[in-house]
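One protein chain is absent from this view; the other protein chains keep their places.
Residue numbering begins at 1 within each chain, and the chains themselves are lettered A, B and C in the order written.
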Amino acid sequence: VSETKALWAGRFEQPIDEVAHRFSSSIAVDSKLWREDIRGSIAHARMLAEAGIIARDEAEQIIDGLTSIVSEIEIGVFQFDDSMEDVHLAIEQRLTEKIGAVGGKLHTGRSRNDQVALDERLYLKRAIPQIIDRAVDLISALLDQAETHVDTLMPGYTHVQRAQPVLLSHHLLAYVEMLGRDVERLRDCGSRLDRSPLGAAAFAGTSYPIDREAVANELGFSGTVANSIDAVSDRDYLIELASACSIIMMHLSRMAEELVLWSTTEFGFVTMSDAVTTGSSIMPQKKNPDMAELVRGKVGRVYGSLINLLTIMKGLPLAYNRDMQEDKAPMFEVVTTTHDSLEMMALVIRETTFDRDRMQQTTDQGYLTATELADYLVRKGIPFREAHYITGRAVAHAELREQPLQEMPLGILRSFSDKIEEDIYRFLDPATSVLEKRSPGSTNPEFVRNAIASWRTRLAVMAT
Amino acid sequence: VSETKALWAGRFEQPIDEVAHRFSSSIAVDSKLWREDIRGSIAHARMLAEAGIIARDEAEQIIDGLTSIVSEIEIGVFQFDDSMEDVHLAIEQRLTEKIGAVGGKLHTGRSRNDQVALDERLYLKRAIPQIIDRAVDLISALLDQAETHVDTLMPGYTHVQRAQPVLLSHHLLAYVEMLGRDVERLRDCGSRLDRSPLGAAAFAGTSYPIDREAVANELGFSGTVANSIDAVSDRDYLIELASACSIIMMHLSRMAEELVLWSTTEFGFVTMSDAVTTGSSIMPQKKNPDMAELVRGKVGRVYGSLINLLTIMKGLPLAYNRDMQEDKAPMFEVVTTTHDSLEMMALVIRETTFDRDRMQQTTDQGYLTATELADYLVRKGIPFREAHYITGRAVAHAELREQPLQEMPLGILRSFSDKIEEDIYRFLDPATSVLEKRSPGSTNPEFVRNAIASWRTRLAVMAT
Amino acid sequence: VSETKALWAGRFEQPIDEVAHRFSSSIAVDSKLWREDIRGSIAHARMLAEAGIIARDEAEQIIDGLTSIVSEIEIGVFQFDDSMEDVHLAIEQRLTEKIGAVGGKLHTGRSRNDQVALDERLYLKRAIPQIIDRAVDLISALLDQAETHVDTLMPGYTHVQRAQPVLLSHHLLAYVEMLGRDVERLRDCGSRLDRSPLGAAAFAGTSYPIDREAVANELGFSGTVANSIDAVSDRDYLIELASACSIIMMHLSRMAEELVLWSTTEFGFVTMSDAVTTGSSIMPQKKNPDMAELVRGKVGRVYGSLINLLTIMKGLPLAYNRDMQEDKAPMFEVVTTTHDSLEMMALVIRETTFDRDRMQQTTDQGYLTATELADYLVRKGIPFREAHYITGRAVAHAELREQPLQEMPLGILRSFSDKIEEDIYRFLDPATSVLEKRSPGSTNPEFVRNAIASWRTRLAVMAT
Partner (left out) sequence: VSETKALWAGRFEQPIDEVAHRFSSSIAVDSKLWREDIRGSIAHARMLAEAGIIARDEAEQIIDGLTSIVSEIEIGVFQFDDSMEDVHLAIEQRLTEKIGAVGGKLHTGRSRNDQVALDERLYLKRAIPQIIDRAVDLISALLDQAETHVDTLMPGYTHVQRAQPVLLSHHLLAYVEMLGRDVERLRDCGSRLDRSPLGAAAFAGTSYPIDREAVANELGFSGTVANSIDAVSDRDYLIELASACSIIMMHLSRMAEELVLWSTTEFGFVTMSDAVTTGSSIMPQKKNPDMAELVRGKVGRVYGSLINLLTIMKGLPLAYNRDMQEDKAPMFEVVTTTHDSLEMMALVIRETTFDRDRMQQTTDQGYLTATELADYLVRKGIPFREAHYITGRAVAHAELREQPLQEMPLGILRSFSDKIEEDIYRFLDPATSVLEKRSPGSTNPEFVRNAIASWRTRLAVMAT
């Protein structure tokens, strides 16, 4: 602490209180940014020398010092501990211990404010593509299952009531579409934050003739943040990411809910392998879909982090306020939870066996082609609302007899409407009914096959 | 209600309970979508005729009927009331009252599920550009003030402590940058939702040979949603919008906070005109920045709506569930609150007078160029951390004497370091110190002027 | 507007802007408080006369005027419209129109700040008992079903996997316990807010010799808020209520989820009557649990309102800030949504038929007494973890043969452990197994009967 204090101690007569030190130290959280911090510092030092602000050999000493700190951290010689204030000061102090006073020159023309913003953006430039990769991998797992089950029939549900026959592949592709948009959102967010804030210094810029573009280029940014106050004051990129990840987790929670539902004895549509399920400590017969449940539960953490960030930033005047230090915990939580949940879900999908027969059987029982009957009647000239009424009565009759629609004799069917003829059974049998779907994007196997093929192509260019 | 019931009454023996009807009716909220609903229905009817699914004259009757309902609603002849279930059924029933049974043919090949999704997307296609226009107008108001105050000095703050001199124009431009990204986010969201879901029917598609592309084109969509289950199951576009608007409101809350702060007697930086302030019912001397406060308070509504939507969608299995009906209230709240807050803030900015003298005076008093002194010392070869220490002591000395840095005699300054020479005053005087800023994006008036000009150009193409 | 302006117009030269008026008017929301506002004003006027601050006949004129405004509002003669600023000013202006300048005396010794706080607290003193009544009614509906099904067996689930046999009544009583705590929370909140803020005036109190206790007594408060600044600055009571209601809605969402699940064809445990279900506009065979789904969806609105309120109040300096006007919409949303959802759920529970045979049948199939087997082995001296292992293997064996545990021959059972004897079947048969439960609070029918009886007694004193 004493060394830390030295930085502003000129004006202070009393050391910071121990409780205050513990309360304000962020090292336990932000030490995860050490790689980004050192990368940024090396680029900054190099630029300072190029611009003639420090001497070339000073830059070399600094860069050598920083490089060896990387090794020290990796092999555990240098460790972060609670006595430190934050990762930035910890590294700078270590540097000064190693190379002496020249280490102090590293901070020329920058401030902790732009340094923190830089580290966060560098971290996200690395993290977002990793999340995208996991999303792409999950899409890939879904496409594999869709391919395997391109013709598997299942009951489509609304209100969790059996509604119409669909192909399992078509259902899985709905999630592929959602994840496709999720990837787009991540990309948009990634492009928007791909600007280097370094050079904003505290917030007003600096009188050193620094070269912001050079640093940005070296660090792989596509440009610089245009306004120095904006550069250190805003965290909209974190909130945008937290939003995109909240939507991803929302999508995953729905997938998880269905897996939990489908793995009940009552539905019996899927079996997940032992690799992704667990047993009970007291009920030996249980095989629990824990991984799906955990994904569903973890949505709370990401929603919570989003609210955390939004709350922190509400009503903060410009430029930097210390409240903003609290942005790092939710940043890491959002990234890690979303990444791991996507990874987990891809594994779960791969380790899931869909019970084709059970799904088919269930589809045959559920009066799922009632809509087809109604539409058939309409095509025979009956107004839709009347056709709907006729169909309702036919279904009620069938239900009383516990008889599938496709097994009702023609005579009975015709008692509800004499427009009904032999060809009705093509529409009443779930297996043939999907072939009758004609609207693009519908559950017709031909459309579904094309969609799979088109997604395969898209995936090839999507991976980062 | 009775007529509503008729739609599925074939199978039901008992009417819906009155409490349940009230609980489930959405007409009070979704009637705002009537224009979208009718526009969508007209396009659908036209396509049904083009595709030969209904007769041309049937389509004409339907379209005429719908068109006259528009007039009926506008002049108040047809009014929505609580006995109705939702806007879609209300309009369809009115149509059937007017043109008889042929009205029932309108529902051919579609379902309330894709109809609702269509109405929402049509509404957002109209609303998002309006929000963008309001954001652009606010940017424009900020640019005007920045232009007026391109050279006005003010103290830049961190931790709400005076820190370094900046130009008011530079500070205002920080918000312009934030709003610029806000507009981008709205655009991204707008493009992503610009797909017609119509033709998904309930969720599986339809056996009618409908032309989804034709309807999409007529309604101005850039394409169709690819997967019919996805089309009716997801609301990610609403959540993405709510996120983008939450970030906008967060930005506005910060602007509002500063206006409240700056209009205190203590700061005294701004006066807002009577047009956007109010008095007190008991304290006659008060002139309250109510509009800014309300904008700041309304951030809660948008954050709350975001959580509302995220909560609704958590863990919902596919495809449609009735929970999703609850998405409309937060959708309207997000759109209206954000739109009106942007509009209000543009007016407030225009009605605000910045007190140039007071800002200048405050800048002169605040030891704001201490950093410049430290940097000066560094350029004279003193390591940054040492320079920082020297400066700290000089400031402490000046503070004791209540003397601005720029008024400290050279002799005193040199007692802290003999590297200090006459040219130091160029850096210590706030007015000249900003001219010394050399990093792109800094508070140098030249950079700021260029930024204003460049934003003017950008705005010209930004308006919708 | 012009009249409204008159209140502080002495110092203002320009009227408020039309956009600003619309933006800041709260009449559309707060007019719901008109009864409370008038009740509070009548009590205040009476006290002013008692304390000799205004004349008795002035008080009478004011009270008569206010009383006749009640009638005017009830019969629609006086209507609130958008030109008004808020309910308080609207009523006061109407009063002055009716009785002249003496109406202005009503505002003596109070301010809009304490008046708003009073109206809110009066409203909540009325609303909270109504919510409690609805919760009590739902408890009552659950107890009725529990009584009917005191012996109905069902599979208890963890991870939505069948786990152990329980009584349906026992399951329903779990919700009764939750709702019991919900009622306690509402009561705690209700007591805490049961203090009159009137007399705090703007925030500093008043130099009039008002009698705060007298007004509090007349309005039925149990006391007054102790500190005048606190009285107008805080809204913790609203947040506490929103939290208590969020927990209620969370509980209801779980009940709703189970009803949706149990009404699937796959589970088939319940049928809800036509009074609380709806059909599909396109799928005539559907019978959708819409009311349960809507309750589940509406949880989002209450969570969202909680976040709305928490956000508004974050970081607001004392005393009143205009941001706080935004508290009313979430207040009404929380109260109405929770009240109506409880009411709806009580109706749903009453209109639900539990399928005793299906539940029993499912219980018999599910290896649900595996734990009993394990415990049996432990009682025979086998360490728990080993007993668990043996049971796991026995279940695996039974599952392969699709045979319920209770139907496995003794010989086979003994092949897993020779400690197993004839008496094992008492534990393996679900129907007898619940009788073997001995821990208080367990699913033993005797405990459950007692719990029902004890809740009946508790309910009698619980109703408000």
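One rule holds for everything that comes next: contacts are C-beta pairs under 8 Å (C-beta built on N, C-alpha and C of every residue); 3 or more make two chains touch, one makes a residue touch a chain.
For clarity, every value in this text was computed on a predicted model and none was experimentally measured.
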The one residue from A:226, A:299, A:349 or A:387 touching the chain left out of view is A:299
Given B:160, B:412 or B:435, the correct residue touching the omitted chain is B:160
Out of C:390, C:408, C:428 or C:462, the sole contact with the unshown chain comes from C:390
Logged for chain B, residues touching the omitted partner chain are 158-164, 260-261, 263-267, 279-290, 293, 307, 310-311, 314-315, 362, 365-368, 370-371, 374, 388-389, 391-392, 395, 399
Where chain A meets the chain that is not shown, the residues are 7-17, 19-20, 22-24, 89, 107, 111-112, 201-202, 273-276, 278-288, 290-291, 293-294, 296-301, 303-312, 321-326, 329-330, 340, 343-344, 347, 351
Across the whole complex, the chain not displayed is touched by chain C residues 6-11, 96, 101-102, 104-109, 113, 156-160, 163-166, 170-171, 173-174, 176-178, 181-182, 184-185, 188, 192, 199-210, 212-213, 224-231, 233-234, 236, 239-240, 243-244, 246-247, 250-251, 253-254, 256-258, 261, 296, 299, 303, 306-307, 310-311, 313-322, 371-372, 375, 378-379, 383-386, 388-393, 395-396, 427, 433-434, 436-444, 447, 451
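Convention: only the chains that are shown with their structure count from here on.
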CA centroids of chain B and chain C: separation to the nearest Å works out as 32
Going by residue number, chain B touches two or more other chains at 7-11, 107, 201-202, 296, 299, 303, 306-307, 310-311, 321-322
